[in-house]
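Down below is the structure, laid out as structure tokens.
Every protein chain but one is kept in place in this view of the complex.
So, chain A:
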Amino acid sequence: MVQHTPVVGIGQKRSSPRVEAYKTFWRRLRKNKAAVVGGVLILLFVLTGIFGPFFTTGDPNATQISNKLAPPSGEHWFGTDNYGRDIFTRIIHGMGITMKVGFLSVALGGTVGVILGIFSGYYGGPLDTFIMRAMDILLAFPGILLALAIVSVLGGSLQNVIIAVGVFSVPAFARIVRGSTLTVRKLEYIDAVKALGASDARIIFKHILPNVLSPIIVQLTLRIATAVLTASGLAFLGLGAKPPTPEWGAMLNEGRAYMQQAPHLVLFPGIMIVLVVLAFNIFGDGLRDALDPKMNK
């Protein structure tokens, strides 16, 4: 194996350690081809989600009944649906919704989960028991069932889907962060900063949080894939985004009835969901390997 370690010669200026660590991380991530593909796809999806709608011609909800269920052609790349709406335009507009649901719900679940986990791990005792048992209760429900229950209580809207998916992401974060916190809490430098008069809040957010960041980053990425899948699942079941919102899950649901005559109605939204989930998953796996200090070289 060729070693890519940068050679530091005499008199050569050495870059700062933070830059070095960053370089190591990049080098490892780049070696993993699948992760690079995943990363590029994610970047593409995000950019499409933000800027796509400005480049597509026309309204995603513009109907053209005379041209309904048209197969893919030069004019309509992905064909049209049962109302004659351009599927390509709808997919592009749906990208923004998918990204929004994915990122926001995980941001919500991640924030709450990380805080619960870090407090649980740091303080231990009854607080730990209480928080972790609550997490166990949430984990006892299959994810989609829990999200379903929450959406049915709150009512079906995109915002509530984000909340529901966020809630069901909380336990995963809480458990991972609690575990890492338990390890870091016992290290001597935590005692040392305590002996220097640091407060609990300071120890938690300044000294523990940065040391448990890598598993959080990996989990964030992997969780987005799950969140996207769950949100689409909810929309497919008729909860969440309501027609005519160009949500991919909802599009699948609408197209289901025409699967025999016009399979492209479900084919393209389906492919897109698979691509997004796959991209986040392989990128998350790559991140995990690149951030793992034990995987040196």
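Following the convention adopted for this analysis, a contact is a pair of C-beta atoms (placed from the backbone, for glycine too) under 8 Å apart; a residue touches a chain by one contact, two chains touch by 3 or more; residues count from 1.
Please note the rule applied: contacts and distances are computed from a predicted model.
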From "Outer membrane lipoprotein carrier protein LolA", "Gas vesicle protein A", "Phosphonate transport system permease protein" or "Peptide ABC transporter ATP-binding protein", the hidden chain's UniProt protein name: "Peptide ABC transporter ATP-binding protein"
Which residue from A:30, A:68, A:100 or A:194 sits in contact with the chain not drawn here? A:194
Identified contact with the non-displayed chain, of A:53, A:72 or A:124: A:124
Out of A:207, A:223 or A:264, the sole contact with the unshown chain comes from A:207
State which residues belonging to chain A touch the missing partner chain. 16-18, 124-125, 187-189, 191-199, 206-207, 210-211
